[in-house]
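Below: one structure, written as C-alpha cells.
All protein chains but one are shown in place.
Here is chain A:
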Amino acid sequence: MTVHLAILPILIPLVGGLLMLLPPFAGVERYQYRRVAALCLMLAQIACSIILILMVVQNGAIMYAVGDWQPPFGIILYADQLSAMLVALTSFLGLGVTLYSFAGSDREGKYFHPLVQFQLLGIYGAFLTNDLFNLFVFFEVLLIASYTLLIHGGGKQKTAANVHYVILNLVGSSLFLFALGTLYGITGTLNIADMSLRVAQLSESNQLIAQAGGSLLLIVFGLKAAMLPLHFWLPRTYAAASAPVAALFAIMTKVGVYCIFRVYTVIFGDQAGDLANMIQPWVWPLAILTVIAGTVGALASPNLRTLAANLVIVSVGTLLIAFALRTPEATAAGFLYLIHSTLVTAALFLIADMLGQQRGKALDYFVVARKIKQQALFGVLFVVAAMAVAGLPPFSGFLAKLVILQSVTGVEQKIWVWSVILISSLITIIALSRAGTTLFWRSTPSRDNSETPGVSKWQICATFLLLGASPLLALFGASIIEYTNNAAAQLHDIPYLIEVMNLEENAQ
C-alpha cells in the first residue's frame, strides 16, 4: 500500500464518499451508519497523511505516475513535504468538521458526509497533483462540492450568497481554461516541473505570451484565495454557510494561496529567466491591500461569523505578503502561518455558531441579548481563539506572525510589512475585545437562561480539537518550524523536483 501512498488521500474519500451514497449507508434514517463511516474515513485519512509525512521526511518526495505514464506525459502526483503537510492539515480539519456536524447539522440536508468527503478529495488532489490540468479538475471537484455544501441546510441567505460565489467561480474557471490553453500552447506541457524547465528556454515573444497566461492564473488563484480585489465574495459566503462548512472553507482560501506558492515558485520562480518572479510586483501591493481590506472589514463586522470571515481575508493577505517576499525563509514563515490561521479561524467559526445557539434570536450579532449559559467554557474558548488569531502570545498566532516579521529583510519592506501586520493586529485586538465584551457581558438581566440548550459534546470536542492545536503548535514550535523550513527549502529547490520527476534529460 505504501507504494500508492501518494494517491491514497484522494482514493479514500472518493471510495468512502461513493459508498455512503449506496445502501446500506444511503437513506435519511441511516444517518448513524454514515456518521460511523465518516469518522472511520477521517481517521483513515489522518493516519494516511501522517504516514505520508513520515515517508516523505524519511525518503524524500514521492512521485506517483498515474496510469504508469511517466513524466512529462502522464498525470503525475507529487507529494513533497509541503503537500504532505497540507494534506495532514486538511484531514485534521476534516475530522474536526465531521465531529462538529454530528451534533445535528449533518442532518439539515442530504448528502452532508459524502459531500464533505468529496470536498476533501478535491482539496487533497489540488495539493498533491503536479499537473496543471489535473489541478483544474481538482479545482472543479472542490468547487462543485463547495457549491453544494454551501447551500447545505437551505435558506434564502445561503442561496443568495451561493449565487455570487458560483458565478464568480465560473468566471474564474473559464479564465483557468484560457490560462491552461495559453500555457500549453506555448510550453507544450502540463506537467508543472516540465513547464518550469521549458519556460526558461522560451523565445522572447513566447515568454510574453506565457507571462500573459501565467498572469491569468493569478486571477484564478487569487479569486480562490480571496486576494483583493477578488475577495468580495468571501465574507458573505462564509458568514452564510453552516458552521461546519464555514470551518471547512477555512482551508479553501489556502488552496489558492498554495497554488500561488507552487506555481509562481516552480514555474515562474527564480530560475524562469526573464520571467523570474514576474508576479511579485502585483502580489506585493495587493497582499498589503488585502490585509487592510480584511482589517477594515473586521472592524465593520456586525457579527462574529463575518468577523471571522474577514480575519480569513487578513490571513490570506498575510500569507501573500510572505509569498511576495520571495525567500525560502519567508515561505517557511508563511507555511507556519498557514497552519495556524486555518485551524484557528475554523475554530472561530465553530465558536461563533455555538455562541449563536445560546443567544437566541440575537445569534452571534453584537447586540445585547440573553446571557450565555456556559459562560466559563465559551469564555475560555473565545479568549484563546481571539488571542491566537490576533497574534498574542503564548499561542500559535504570535509565533507565526513573529516568524513572518523576522523573515522580512530590507528597510523599506520592513516598514511596510511590520506596520501593516502590527497595526492590523492591533485593530484585530480592538475588534475582538469589542466583540467579546458585547457577546459575553452585555446581556439583558431580566431573562433567565435556564431554558437555553447546552451545546453538544460533539461540538465542544471538535472545537477543542481544532483550537487545542494552537498552543501545541507553539509548544512544539521548534520541530514544526524545522519542518516548515525544510518544506520551504524543498519547494524552492527546483533541481530536486526535476530529479524526482526524472526530467534531467530535458534539463540539458
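Everything that follows uses one rule, which is that a contact is a pair of C-beta atoms (placed from the backbone, for glycine too) under 8 Å apart; a residue touches a chain by one contact, two chains touch by 3 or more; residues count from 1.
The definition used in the following text is that contacts and distances are computed from a predicted model.
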| item | value |
| --- | --- |
| Record-based protein name (UniProt) of the chain missing from this complex, from "FAD/FMN-containing dehydrogenase", "Na(+)/H(+) antiporter subunit A1", "Hydrogen sulfide production: membrane anchoring protein" or "NAD(P)/FAD-dependent oxidoreductase" | "Na(+)/H(+) antiporter subunit A1" |
| Sole residue of A:F178, A:W416, A:F464 or A:Y496 that reaches the chain not shown, by the stated touch rule | A:F178 |
| Contacting the left-out chain in the complete assembly, out of A:C48, A:V199, A:L230 or A:A469 | A:L230 |
| Contacts of chain A with the absent chain, listed as residue ranges | 3-4, 7, 11, 14-15, 18-19, 21-23, 26, 64-69, 72-75, 109-111, 114-115, 118, 121, 125, 133-134, 137-138, 140-141, 144-145, 147-148, 151-152, 154, 159, 163-164, 167-168, 171-172, 175, 178, 181-182, 184-186, 188-190, 203-206, 208-209, 211-213, 215-216, 218-219, 222-223, 229-230, 232-233, 235-236, 282, 293, 296-297, 299-300, 376, 383, 387, 392-394, 398-399, 402-403, 405-406, 411, 418, 422-423, 425-426, 429-430, 433-434, 437, 440-443, 445, 477-478, 481-482, 485 |
